[in-house]
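A single protein chain has been omitted from the complex, and every remaining protein chain is retained in its original position.
Should a chain be cited, it is by its letter among A, B and C, assigned in written order, with residues numbered from 1 in that chain.
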Amino acid sequence: MSQVKERKLTIARAMAEAIAIEMRTDDKVFVMGEDIGELGGVFGNTRGLYKEFGAERVRDTPISETAFIGAAVGAASDGMKPIVELMFVDFFGVCFDAIYNMMAKNTYFAGGNVTVPMVLMTSTGGGYSDAGQHSQCVHATFAHLPGMKVVAPSNAYDAKGMMIASIRDNNPVVFMFHKALQGMGWLGTEKDAIVHVPEEAYEVPLGKAAVVREGTDVTIVGITSGVHHGLKAARELEAQGVSAEVVDLRSLVPLDRDTVIESVKKTGRLIVVDEDYHSYGMTGEIIASVVEAGVALKAAPARVAYPDIPIPFTRPMEQWALPSPEKIVSAFNTMKEI
Amino acid sequence: MSQVKERKLTIARAMAEAIAIEMRTDDKVFVMGEDIGELGGVFGNTRGLYKEFGAERVRDTPISETAFIGAAVGAASDGMKPIVELMFVDFFGVCFDAIYNMMAKNTYFAGGNVTVPMVLMTSTGGGYSDAGQHSQCVHATFAHLPGMKVVAPSNAYDAKGMMIASIRDNNPVVFMFHKALQGMGWLGTEKDAIVHVPEEAYEVPLGKAAVVREGTDVTIVGITSGVHHGLKAARELEAQGVSAEVVDLRSLVPLDRDTVIESVKKTGRLIVVDEDYHSYGMTGEIIASVVEAGVALKAAPARVAYPDIPIPFTRPMEQWALPSPEKIVSAFNTMKEI
Amino acid sequence: MKPSQEQELWMYKHMLISRFFEETIEKIYMEGKSPAFNMANGPIPGEMHLSNGQEPCAVGVCAHLTAEDIVTHTHRPHHVAIAKGVDLKAMAAEIFGKKTGLSGGRGGHMHIFDPKVNFSCSGIIGQSIGPAAGAALSRVMQKKPGVAVAYLGEGAANQGAFHEGLNLAGVWKLPVVFIIEDNSWGISVSKRASTAVERNSDRAVAYGMPGEFIEGNDPIKIFEVVGKAIQRARDGGGPTLIEIETSRLAGHFMGDGEAYRPAGEKEALQKIDPIPLMQQRLAKEYGFSDADDAAIKAEARAIVDEAIQFARDSEYPAPEEAMEKVFV
Partner (left out) sequence: MKPSQEQELWMYKHMLISRFFEETIEKIYMEGKSPAFNMANGPIPGEMHLSNGQEPCAVGVCAHLTAEDIVTHTHRPHHVAIAKGVDLKAMAAEIFGKKTGLSGGRGGHMHIFDPKVNFSCSGIIGQSIGPAAGAALSRVMQKKPGVAVAYLGEGAANQGAFHEGLNLAGVWKLPVVFIIEDNSWGISVSKRASTAVERNSDRAVAYGMPGEFIEGNDPIKIFEVVGKAIQRARDGGGPTLIEIETSRLAGHFMGDGEAYRPAGEKEALQKIDPIPLMQQRLAKEYGFSDADDAAIKAEARAIVDEAIQFARDSEYPAPEEAMEKVFV
């Protein structure tokens, strides 16, 4: 794209802008959730919407996730396009049936005769000592269960384009945004997530990974925070004379296995990074997808994921447990050549 | 073990017997759930308990999973040892917070000063046309999240020993039993799951896989129904002159990676079977665990899992989608040698 | 608000269609399932929850609804689907798992979706509620007519979704009516053993909405009470909670031994089977003769037979179609 004028936005603002654009052109689009009205969302991604569209279309809800997500399913099947917010993804346990057994499956149960065009947006991730019930990613928990698309941007450009694509999609989409990339200063901010965002509407297609850095020696695959760790690790590896390719999955469902496989075919080495828990997660899925395709590897693939422990509050423990560029570099340096 | 007299039990009866034994010796053990009282459990695994122990210790609950699983957490932390039943694992979405954010994490949040010695037993699996909200396995959904052990027997001997071990464990244990192995005629019965069960109390350790058949050419890894598909496939492969080793994981958490890795080191080939959904599941985890250990492979590993679709009701579709011995044999026959 | 004669006949006829449908399904369900009862076998595999006895809840409510109104239901949906006007042929075919079924066989008996008449259901207890509230909200926001009716069992009134959904409807004054079919059993657990109040309708005060309890499984009383609630919803007066005393004449699902039921309960309920009672009422009220009755029964039976025949004659879908309609 040709940039007329740099217009750097945070992911939070990019999301709010995308929602506003769609709300202006499609009166079926509305937003529901806790504190998404006057407050503008705890993570800023609905800021300004209440003022522009009013309390009817930007609805604060009771703390009743089962009810309002269930209601979104009903409204979506009746012609509306709800965007609902689950404030922290960690809270999915109080309302997951409405998500995985209704939102995700009703279209199938109806043989395609009912559509559920809704977006469930939800915050993920830790790093700021919010402890074990407010810092999780649970990417795989959502991506494992069929019938919903699951996407997660790593920068504001993708956030806007993927939010617009999600709203326009005829299927339910879970839109995960990572708190530390949100551009809210009080959560710490990953500056690289704040990028130029065109004013107009555009879509970033769901289900397409992006090679965000090209390289020849190793493929680093990540999503949200993992992408930024990967990019930083790639810069460190460059200083070691190693050329790392970084793939931003962007979407967990549909999963763009081809892009990952093509990359590993080229580099022969694979490191998968995830802030979600280690076992039964995204890292295992990516590694399995590559090896079952019979890609020839120069070294055993490695993963840098959150250990299988509840997320500890105290800073020394939490920071130690999180994925990091250092851990990726070290994973590369200790790879078992085969 | 030296068998005095063959005493073949179904998994349902083995589970009920294990619970009864522990209830007799430990008055802290009690059972809660829907229809587990006079009815004896929809899947028979509490049959006889109500009569022996009465309504106080074998408590039918309202249809309020969040309340009674939350109550089990509170009771367990107060010195009791509740066994609670979530009738179908598919219902986890209405109560998962009590499970994954409390049951599983309270011990950690309390720095080990609080224990939550409870068993959550729940039925899994399909094959009898119970459709998309009553046929799921969601093994990985539970196993992905830290703080709970997750086990699932494939035969009555293991079921009894693992249930006793689960009740005696000081940690929360999710005990998954597959409906088609339960020995309830009305669900169809896998006869190989009905095996000799000693009368006395014994433990089968949690977190130890079992090599249920030895072989040299390929390792087939499964759990519950997958083990039986694997064993049948192994018999078919034997007819082809192929020697298959079959590993019954028995436990998803802790996961006995060593046993799997040792087996694949020997055979050089790996097929993972799971009735749970394909992506972001157990099959990916096992394959990744083997290859990241640098095990030398003769062929690309393969998986036979449930496709990423809601489980269809109609028999032709459901049977077509389920894992089967034929699919395992065919996976072996089409393996890409490397 | 009394039903007209025409409405009463409509109600009776749909009670008959429902009852004949269930009786037919009951028979066919057993095909291939004896001598050994195995749910997986026969032309209708899987769980089967019959609604025999609960027909008044279906017709007394749906008599007030048109196709544009929304109904959400549960794991026991046939009677209400029929009263709501779900295409019976496509529904029967769905229950048989045929390609001509409502979803091409993907959903089955617990997942009846017919968008033409705005009917849907869920097999998860309590999950009829949120979607109905949301559909009601949708009508308000779109300024389109239509009310939503969410059915649930009395057992479901102890599920969190009940509380959340009713509160949401109450706060937002949504045009939705909640109908509890109180058959006094949740599988083997009695209402008394699971519910801290005698009448779930008393719970309406917790949501700032009117609550009504209707005794006697009586379609006429149901018609009257529900009619007012639906009118109030249409007029912007907000939601209502109604509990209807009804009876489960069969087991929870087919294959249920029902040993937990007190001796004589079922026999007593058979004696107040709402269908003969309705026939007697029609006779008394309108001089409805035995010949009239035979005619309406023949009509109902023909509808059911046609639907069943259609289902039997239809083809199964190709197995690989399982992969379709996950995303659209």
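As a working rule, a contact is a pair of C-beta atoms (placed from the backbone, for glycine too) under 8 Å apart; a residue touches a chain by one contact, two chains touch by 3 or more.
Being a predicted model, the structure only gives us computed values, none of them experimental.
Of the listed residues C:Ala67, C:Ala206 or C:Ala302, the one in contact with the hidden chain in the full complex is C:Ala206. In the complete assembly, the contact with the undisplayed chain comes from A:Glu38, out of A:Glu38, A:Glu52, A:Glu238 or A:Glu326. Among A:Gly111, A:Gly281 or A:Pro310, the one in contact with the hidden chain is A:Pro310.
The omitted chain makes contact with just one of the residues C:Leu9, C:Val140, C:Ala193 or C:Leu277: C:Ala193. What subunit A contributes to its contact with the hidden chain is residues 34-35, 37-39, 42, 60-64, 66, 90-91, 93-94, 127-134, 185-188, 307-310, 312-321. Interface with the hidden chain, as seen from subunit B, comprises residues 28, 30, 56-57, 61-62, 64-80, 82, 94, 97-98, 101-102, 106-115, 146-147, 149, 170-171. In the full complex, subunit C contacts the hidden chain through residues 158-164, 166-167, 169-171, 193-197, 202-203, 205-209.
Here, only the chains that are shown with their structure count from here on.
When each chain is reduced to the average of its Cα atoms, A sits farthest from subunit C. Innermost chain of the displayed assembly, by C-alpha centre distance to the whole-protein C-alpha centre, is B.
Computed from the mean C-alpha positions, the centre of subunit A lies at a distance of 31 Å from the centre of subunit B.
A straight line joining the Cα centres of subunit A and subunit C is 40 Å long. Here the spacing of subunit B and subunit C, counted between their Cα centres, is 35 Å. Annotation for subunit A: residues 66, 94, 97-98, 101, 108-109, 146-147 touch two or more other chains. Counting only residues that touch two or more partner chains, subunit C has 101, 104, 106-107, 111, 122, 124, 126, 160-161, 326.
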